[in-house]
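As you look at this complex, bear in mind that one protein chain is not there, while each of the others sits in place.
And then chain A:
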Amino acid sequence: MAGATRKDTDGLNAAAAVKDAILAGVIALGIFGPLVGLKSEQNMRNELVLTTRWGLVAIIVGIVIVGRFLLTTVIWPTLRARKMRDKPAPTAAQIARRSAIAKWFPSTSLVFLFLYPAIVVSLVGFQGSLKWVDNFGIQILIYVMLGWGLNIVVGLAGLLDLGYVAFYAVGAYSYALLSIHFGLSFWLLLPLAGILAALWGIMLGFPVLRLRGDYLAIVTLAFGEIIRLVLINFRELTNGSAGISSIPKITLFGIPFDASPNGFAKMFGLPLSSAYYKIFLYYLILLLALLTAYVTIRLRRLPVGRAWEALREDEIACRSLGINTTNTKLTAFALGAMFGGFAGSFFAARQGFVSPESFVFMESAVIVAIVVLGGMGSMIGVALAAVAMIGGTEMLRELDFLKAVFGNNFDPDQFRMLFFGLAMVLVMIWKPRGFVGAREPTVFLAERKSISSSLVKEGHG
């Protein structure tokens, strides 16, 4: 085996590894013997009958023994050796490559994002583009925007908000209700929805922001649930869990996207297609997301942004420097909520239908996961994480070929959460501080140096 070809010390270890593997096998036998080996079934007369499956137990125990042996003799030593090898500092070429990526990645990806619908349409035509622009493009960009909005609260100010979806819901219902009942246009309601969400953020923030860490997380989580339950139970206003349907579409400065004579397609003499509206929505959410990014980047370089980050680093020191921490936290909360509200009103307009189903805790968890996975405070990281998480789960819908392997009943979509959780665990082992953990300083005297993630704190409430 592998152990024999190694040095003498490893040869000695091989004996220990065999012993270890056998011990693991005994433990596996103890656990799986009763659990797997004995199966109780009811027969026709409702009697319990024990069936034994010792063959299966033997296979499992065999796998455990061999697996454990390989783990101790081959896999762990290789991993350890690789760890030792990885220690030396990156070479000049590596550093140059990394800085080139850091320099060019944002602008090239921006160009790509603006060209994306054109690329998709030219590849698969207008009808084929629907799925790629809508399910991938728009869906991912909504989460990018939500991630960037929450990034202000969690990533910069270090306040763990587990109820962010509440503000998303406030934005969505604001647009849905006000546009249906008062016939107001999207362009008026978009800022209004943002302001309403920000107000709710302040209302929640005032009593809650004196709490820190776990306590804050629990209360924000509860707030998210309260909003959802109100939406379900306040039937007179929200129509309960049935939701609100036929929400007006967005118009391009008064030009509707429909088949009417003054609709978009007729007006420009184009063939009718729903793809125009989707592409329009794509550009709209792209611009909204970029607005979020622009404001966040600007604010980071302003005193309020530095105060947020200082708050994440050390709240007591902030207070000793004359910073009103309550107001500073409130601005972060209100701003994050406002972008959530923008995204919410866009979501309502795009779906044409809102119901409390869309604003469950899982949504909040996904957005927090995007921020944490991306690297708290990093715009690029959060965007990448949104692509990986939302794009990844959307991709799972495309894995129909797996049916050939696992049979026709196999639905990869049902395993989404499993893959999702597994991927999260792996990423957290591989990059515990997220994709982009390093922090870029907001100002410099001589030279901009990024700050290692080990020094940057995550905040504690």
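As a convention for this text, contacts are C-beta pairs under 8 Å (C-beta built on N, C-alpha and C of every residue); 3 or more make two chains touch, one makes a residue touch a chain; residues count from 1.
Everything below uses one rule, namely that contacts and distances are computed from a predicted model.
Selecting from "Protein kinase domain-containing protein", "Glutamyl-tRNA(Gln) amidotransferase subunit A", "Malonate decarboxylase acyl carrier protein" or "Branched-chain amino acid transport system ATP-binding protein", the unshown chain of this assembly corresponds to "Branched-chain amino acid transport system ATP-binding protein" (UniProt protein name).
Taking the complete complex into account, A:Ser320 is the one of A:Ser107, A:Ser320 or A:Asn409 that touches the chain left out. Only one of the listed residues, A:Lys19, A:Arg235, A:Arg397 or A:Arg448, touches the absent chain: A:Arg448.
Counting over the whole complex, chain A has residues 295, 298-299, 302-304, 306-307, 309-310, 313-314, 316-325, 331, 439, 441-449, 451-452, 455-457 touching the chain that is not drawn.
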